[in-house]
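For reference, the structure I am asking about is given below.
The full complex has more chains than appear here; those shown keep their coordinates.
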Amino acid sequence: MGKAPGTVTYMGQREGAKSILSVINYDENTLDIHEVVDLGQIDFHQKSEFTSWIDVVGLSDELFIAELGKLTQINPLVLEDIVNTQQRPKIDEYENYIFGVFKMLYLNENQEIVSEHLAMVLMESSVIVFQELQDDVFDGLRERIKSKSGRIRTRGADYLFFALLDAVVDNYFVILEHINHRIEMLEDEVYDNPTNDVAHRIQELKKEVLKLRRQIAPVKELVGRLLDSESSLITKDTKLFLRDVQDHCIEINESLQIYREMSMSLMEMYMSNMSNKMNEVMKVLTIMASIFIPLTFIAGVYGMNFDHMPELHSEHGYPIVWGVMIAMFIGMLIYFKRKKWL
Amino acid sequence: MGKAPGTVTYMGQREGAKSILSVINYDENTLDIHEVVDLGQIDFHQKSEFTSWIDVVGLSDELFIAELGKLTQINPLVLEDIVNTQQRPKIDEYENYIFGVFKMLYLNENQEIVSEHLAMVLMESSVIVFQELQDDVFDGLRERIKSKSGRIRTRGADYLFFALLDAVVDNYFVILEHINHRIEMLEDEVYDNPTNDVAHRIQELKKEVLKLRRQIAPVKELVGRLLDSESSLITKDTKLFLRDVQDHCIEINESLQIYREMSMSLMEMYMSNMSNKMNEVMKVLTIMASIFIPLTFIAGVYGMNFDHMPELHSEHGYPIVWGVMIAMFIGMLIYFKRKKWL
Amino acid sequence: MGKAPGTVTYMGQREGAKSILSVINYDENTLDIHEVVDLGQIDFHQKSEFTSWIDVVGLSDELFIAELGKLTQINPLVLEDIVNTQQRPKIDEYENYIFGVFKMLYLNENQEIVSEHLAMVLMESSVIVFQELQDDVFDGLRERIKSKSGRIRTRGADYLFFALLDAVVDNYFVILEHINHRIEMLEDEVYDNPTNDVAHRIQELKKEVLKLRRQIAPVKELVGRLLDSESSLITKDTKLFLRDVQDHCIEINESLQIYREMSMSLMEMYMSNMSNKMNEVMKVLTIMASIFIPLTFIAGVYGMNFDHMPELHSEHGYPIVWGVMIAMFIGMLIYFKRKKWL
C-alpha cells in the first residue's frame, strides 16, 4: 500500500529465499531437463522448435524477478501480479504473451487446505511457471512428459499451459472431496452429539467454503475469456481441451454452492437438535416436579401441628393418605404417558 | 485425477463387466432387432436408409470403447466423457455428430432415487446410446418402435435422439411426484409428531432436492442450445418437439425450486412445533409449581414447632387453613384460565 | 408418461364428459349466438367478415378434440397441450394461428382458490377457447359483446383474444385481494392468539403463494413475447392494449413477491410471539418459585424436631419468623419489580 503501481513487491511470508530456476525442453523426440539454471542461460526470444517449461520457485527474490522481467519484456504490472501472492485469479492477454494467476490448492499432512499462489506466462514456445514453494500439483504432468504418455509431447506450449491449468483444476476436486467428507462427519456428529464445538466447526466449514469459492469461482469465467480470445497463442485444438476445463470449473462451482447450502442445513439441524435436547431436559424437570410437588404438599398438610386434626387420630388415616398419594402418582404417570412425554 | 486429458478411463463402480452391443434398425416398413452384436458387424459410416439405435450397455470395458471410438471417429475427449459416469449433463456439437450426457433418474424397488449415467451420440442416421446397466427408461419407446405407434418409425435419427431425451425427461416427472409425496408425508408428520428423526428426514430431503437440481437443471439450457444450433443433424421439424422438451425442463426446474422452498418451510414448521411443545411443557410445570409451592409453604408454616402459635390451638384453625388453601388453589386456576394456559 | 409425444391425452380428472361447442359470431351490427353446435356446422377456413368466439367446454372427449384438430389443422403437439390440464402457461406462434395456455383462477363458494386450465387459439377471424368446466371469468365480456359496450364489437379476433386474456388477468387481482385479506387476518391472529394452527395456516398460505406464482408469473413474459411478435394476426392497435395487460402482470408479480415476504414475516412474528409467551410462562414460574421456596425452607427449619432449639421456646419466635418471611416476600417483590418482570 502506498507504493507506486507497477512496483515489483513480494507480498508473501517467505522473505529472503533465492529464486531457483529450472527448465524442461521437449519435443516429440527430445527431452532436456535442467534442474538449476542461471537466468542468462535462457534465450527467451529465439523462436525454438522445442517447447520449454520454465519453472521459477521462490518469489521473494525481487532482483531476480526484475531481471527476468527485463529479459522477457514482461510488463511491470504483470511482474507486480506475479509476486503479489494475494492476487486473486486473473488472466490478462498481452500482445506476445498470456498471463494468468491461479491458486493451487492441496491438503497438507494435517489435512488442512493449503492455498499456494501460482502465476503462469504463456509465450510463443514456452510457459514460465512462478510458484512460491517447491511443492506443487504438477508431478503427474512431469511424469507424463518424461514417459511420453498422452499427447503432451506432441503438442506446443499452449497445450502445456492447458495441461498445467488442468492439473490445478483437477486438484480442486480433491479439495471438494475433503470438504464433502467433513460435511458428512459433521452430519453424524450433529445427530449424535451436538456440542458447542460442533457448531463452531460448522461455522469454520462455512468460512472455508466461502474462502474456496473466492479462490476457485473466478477461474470459470477466466477460462471462458480464454475460449473467446483471438490470440494466436492458443490453437483451436487446445481450445477444445480448455472447454473441458471450463466444464470442470462449472461443476466445481456448483459443488461449492451445494456445500454452502449443506453447511447452512447443518447449522439448522444443529439448532433443531439443541431444541430437542432442551425439550427433553424440560420434560424430565416437569415430570419430576409435577409428580412430587403435590405429594409433598399432602405430606406437609399432615405434618401440621393443629390440635384438632381428626384425620391424624383416625386409625386408617396414614394408609389412606398413602393410597391417595399413590393414586395421584399413577394418575400423573398416565397423564404424561398420554401426552407422550414418557 | 493426474491422468492425461482425453484418456478413456471408466469412473463408475462396476468394473470388469464386458460391454454388450445391441442394434435396432428401422424405417417405416422394416424393423430389424439384433440383441447382441459384435462391433465389427456395424458400418458406422455408410449412409443408411435405415435409422439405427445402437445401444451399448456397460462402460467399464475400456478396450471396447476405444475400439468403438476408432471406428466411429469420435473425439477422445468425448469418449472420456462417455465413460466418466460422474460427468454432469452436457451437449457438445461436433462436425459430424452431436454428443450429449444426461442422468436417467428412476426409483428402485426400495423407492430410492437411482441416478444412472447416460451418453448419447447423434450421427447422420444413427443414435449410439451408452448406459451402465441394462435397466433404462426406454421400454415405452422400444414398444412404440415395435408397434409402429406414434411418429417414430416415419422419422430419422434426430427424432430418435429427441424421443430418447423425451423419455429421460418424462421420467423426471415421476421423480418429482415421488419428492412431492415425501414432502406431503413429512408435512403430516411434522404436524402430528415432530420427532428429531423427522427433522433429520427433512434435511435429507433438502439434500436430495439439491442433488436433483444439479442433475436436472442443466438440461434446460442444453436443450435451448440445441434449439439454437445450426447443425444439419437436427431438422426444423424435430426442433418443434425439442421445444416441448424444453418446456418440460422449465416446468421441472420450477418444481424443484418450489420443493426447495417447501422443504425450508417444513423445517420452519418443525421448529415452530418444537417451540409449541416446549411452551406446553413449561406451562404444565409452571401451573403445577405455582399452585402447590405456595400451598406447601402454608402447610410448612403450621408444621413449625414454636411453643406460642395461637392458631394451632384454635378449634377452627385447621378448617380455616384448608379454606385458605382451597381459595388459593381456585384463585390460581382462575388466573391461569384467564391467561388461557388451561 | 411413456406415451408418444403429440398424443392427444386428457390429463384432468373429469373423464367421460362430452365436449360442448358454442359459438358467438359478431361484427359491429350483427350478433349471432349459437348455444350448442355440431363441429360440422362450423367452417374454420372460410374467411369471415364476422369475428367468431368458439367455446369448447369439456376436454376429456378425445375424439372430439382430435376431430376438431383435423378440421382446424392445428398441430398435434398443440392439441396435446390443449387437453393437458397440467400444462403450465405458454404461448406458441404458428404460421396461421397463435396458441396460448393460461390458468383461470377464481374463488369457489368456500372461498378456496380454484385453478382452471384454459387454452385459446387465435385464428384469422376467430378465437377458439377450450375450458374444462362451464364456469369461467368471461361473463362480463359476454355482456359487453351483447350490449355493444366498449370497443369489442368494432374490432377483430385479435382484440377478442386480448379481451379474454384481459379478463383472466383481471381476475388474478381478485385472487390477490383474497390473499391479502388472509394475510391481514393471520396478522391479527398471530398477534392475538398464536396457536399451532395459525403457524400451520401461515405455511399453507406460503405454499399457496408459491403455487400462484408458478401459475401467474410466466404470463408476463408470454405477453412480452406477443408484444415482440411479428405475426400478422395481432394488429399494432391491439398491442397497445396488450401492453396494458403486461403492466398488470408486472404489478401482479410484484404483489406476489410482496405477499411472499409478508408471509415470511408472519412466520417470524409468530416465532417471536411464541418466544414472548414462553418468557411470560417462565417469569410466572420463576417468581412463584423464587418467592415461596425460600419461605418454605424457613418454615421447614422451625419444623425440625431438635431438642435444643431456643427460638422455638422464645415467646416472640413465631411473630419474628413471620416478620422475616414477610420481609423476604416484599423484598422479592421489589426485586422482580425492578427487573420489570411484574
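To keep things simple, chains are lettered A, B and C as they appear, and every chain counts its residues starting from 1.
In this section, a residue touches a chain if its C-beta (ideal position, glycine included) is under 8 Å from a C-beta of that chain, and two chains touch if they have at least 3 such contacts.
Only a predicted model underlies this, so the values are computations on that prediction, with no experimental measurement involved.
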Whole-assembly copy number, given 3 chains displayed: 5
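Basically, only the chains that are shown with their structure count from here on.
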Overall pattern in which the protein chains touch one another (line/ring/star/complete/other): line
Chain nearest the overall Cα centroid: B
Approximate Å spacing (C-alpha centroids) for the pair subunit A, subunit C: 42
Residues of subunit A whose C-beta touches two or more other chains: 303
Complex interface listing, subunit A residues touching subunit B: 139-140, 144, 149-152, 162-163, 166-167, 170-171, 173-174, 191, 240-241, 243-244, 247, 250-251, 254, 258, 261-262, 265, 268-269, 271-273, 275-276, 278-279, 282-283, 285-286, 289-290, 293-294, 296-297, 300-301, 303-309, 340-341
Contact set on subunit C toward subunit B in their complex: 1-7, 75, 77, 88, 90, 92, 193, 196, 199-200, 203, 206-207, 210-211, 214, 267, 270-271, 274-275, 277-278, 281-282, 284-285, 288-289, 292-293, 295-296, 299-300, 302-305, 309, 311-313, 315, 317-318, 321
